[in-house]
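Please see the structure below; I have some questions.
Removed: one protein chain of the complex. Kept in place: all other protein chains.
So that you can tell them apart, the chains are marked A, B and C in the order they are listed, and the count of residues begins at 1 in each.
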Amino acid sequence: MANPVAVSTGRLEAFSDGVIAVAITLLVLNIHVPAPPLPPGKTLGHELAANWPVYAAYVTSFLTIGIIWINHHVMIRRLREPDHMILFLNLLLLMSIAVLPFATDLMAAYLRQSSGQNLAAAIYGGAFLVMGLFFSTLNRHLLLIKPQRLRQEIPLERRRQILARSVSGVIPYAIATALAIVSSYATLAICAALAVFYALPISSGGTAAET
Amino acid sequence: MANPVAVSTGRLEAFSDGVIAVAITLLVLNIHVPAPPLPPGKTLGHELAANWPVYAAYVTSFLTIGIIWINHHVMIRRLREPDHMILFLNLLLLMSIAVLPFATDLMAAYLRQSSGQNLAAAIYGGAFLVMGLFFSTLNRHLLLIKPQRLRQEIPLERRRQILARSVSGVIPYAIATALAIVSSYATLAICAALAVFYALPISSGGTAAET
Amino acid sequence: MANPVAVSTGRLEAFSDGVIAVAITLLVLNIHVPAPPLPPGKTLGHELAANWPVYAAYVTSFLTIGIIWINHHVMIRRLREPDHMILFLNLLLLMSIAVLPFATDLMAAYLRQSSGQNLAAAIYGGAFLVMGLFFSTLNRHLLLIKPQRLRQEIPLERRRQILARSVSGVIPYAIATALAIVSSYATLAICAALAVFYALPISSGGTAAET
Partner (left out) sequence: MANPVAVSTGRLEAFSDGVIAVAITLLVLNIHVPAPPLPPGKTLGHELAANWPVYAAYVTSFLTIGIIWINHHVMIRRLREPDHMILFLNLLLLMSIAVLPFATDLMAAYLRQSSGQNLAAAIYGGAFLVMGLFFSTLNRHLLLIKPQRLRQEIPLERRRQILARSVSGVIPYAIATALAIVSSYATLAICAALAVFYALPISSGGTAAET
């Protein structure tokens, strides 16, 4: 019988859902309205269009958090009951998600600057990379170290396969982060392409594919 | 039997509820307190009254998000279990809702400006239009393309009828968006009237009528 | 049998909980950190102490929202299944709660101003008054107009008694609002006293007493 004082999988899911839902919705606070009245010669259309890095980073981060939410649910649903290590690793994962509104804001603010743009892009790609690493670490703990806590027995072969997908999903983010040295646009473009690729239901490989 | 690693309808609802609840509550951050002390000759009453577009846009957006929440629940409750395409379309729908605090802020800030007011109103009406289109697309996917995922069998005739209502609910928002070229007030007035009409329990047609 | 496409009481509760939880937590955004470094001759202690209206309004609003959450739960738990009118009245109630961070900020900003303080206090007391009125309207709809939707039959006598308590809980807020003409301090003091009185478990009358 389950220990009556332990944290249930249900409440772990509810709390994680809450943090992820708040983080994904807070992203909108990064999109600012140009203060009216506009200076002569400026139009609202021009001002809004000039903000395109904000929208690109918004959509990229929104879709990426949405994908991690799907993957998180798939992962946790395999779990019968968390132990303290799982709670701790999940908390680190949530922290890496909760910090994304800042990383997104930083990326959008510096994308087209002549100074700081590479570091901002590296932090943006790096934030996704860290999130993916925490996700894989938690997944590894569940699948390989504590398989007795799974809801249903899964053959070792299959568990290794699931984990391999998790880990391989991290690689493109490592590349996106490394490319920040070359160009902040390259980092954003890769992250955006990954978000669309994983979000689109056609993809049958990679992080989101477990679903 | 349901696939044990899929996302459950319950958690899809919980996450969507979270995003919608945060978005609807974040709207209040658009209402600013006039900084005290007020300049001589200005009264708080005058300052607050001058902000009426902020309140009008707030109430309109709050009611509209409230209606979409009701409709979302009615739609998802028909579903037995989501597939990846449903998760993806739902994520797009949530993104179109999460962006409304920005569109609302933009509308309120530019309603009475002599420059930018038409574009701001078009974006406001357009945001509702896009939300309605994503809603209808998701509904169409559920009702016509994946009816085998419904909790209960619904006759094709009835499914077409439900979808027709969803789609026809989008038309007034298209009109409101188009009228932004003429007047930002017209757009806000139509959106406000629609919010009140759909929210009021007397209405028996249109988007909210499925309930 | 329940209509399979209606909104369930469970999801109505979950969404309301979400909005109330976000609104109560957003209150903290009204408490600002004095920008360092402080001007010479000013100490952090002095600056923070000068902000006491912010803390007083924060605690008052936090406790009041907490009480309305308890009462909301008690009210909704009696309900078997909501109809459209209940969803609409609940949405108005949630709007009156979601707007409290603004009313709280306004009250705190103008409490000690020589101009605008009475109007700010009237809006603060008035916001609680409107919230109480929406609560009572929803309660009346549930208890007197749609008693067939209650989970358990309740004798008419008892239903009238519960409603009378709801309505009488509104009276002190009407007084607090009216007294704003005399003094903004009086309004805040009454609202704070009511929050403490209803929150404290000793109280056995008034709005919170149903629990």
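Of note:
The working rule: a residue touches a chain if its C-beta (ideal position, glycine included) is under 8 Å from a C-beta of that chain, and two chains touch if they have at least 3 such contacts.
Just so it is clear, the model here is predicted, and its values are computed rather than measured.
The residue touching the chain not shown here, chosen from A:Tyr58, A:Tyr110 or A:Tyr173, is A:Tyr110. When the missing chain is restored to the complex, the residue among C:Val7, C:Leu27, C:Leu138 or C:Leu188 that touches it is C:Leu27.
Residues of chain A in contact with the chain left out of this view: 4-8, 11, 14-15, 18-19, 21-23, 26, 29, 83-85, 87-88, 91, 94-95, 98-99, 101-102, 105-106, 109-110, 113-116, 119-120, 123. Touching the omitted chain from chain C are residues 13-14, 17-18, 20-22, 24-29, 31, 33, 35-38, 43-45, 48, 58-59, 62-63, 66, 69-70, 73-74, 77-78, 151-152, 199-201, 208, 210-211.
Keep in mind that, in the parts below, only the chains that are shown with their structure count from here on.
With centres computed from Cα atoms alone, the innermost chain of the structure is B.
Rounded to a whole number, the gap between the C-alpha centres of chain A and chain B is 25 angstrom. With touch defined as above, residues shared between interfaces to two or more other chains in chain A number as follows: 22.
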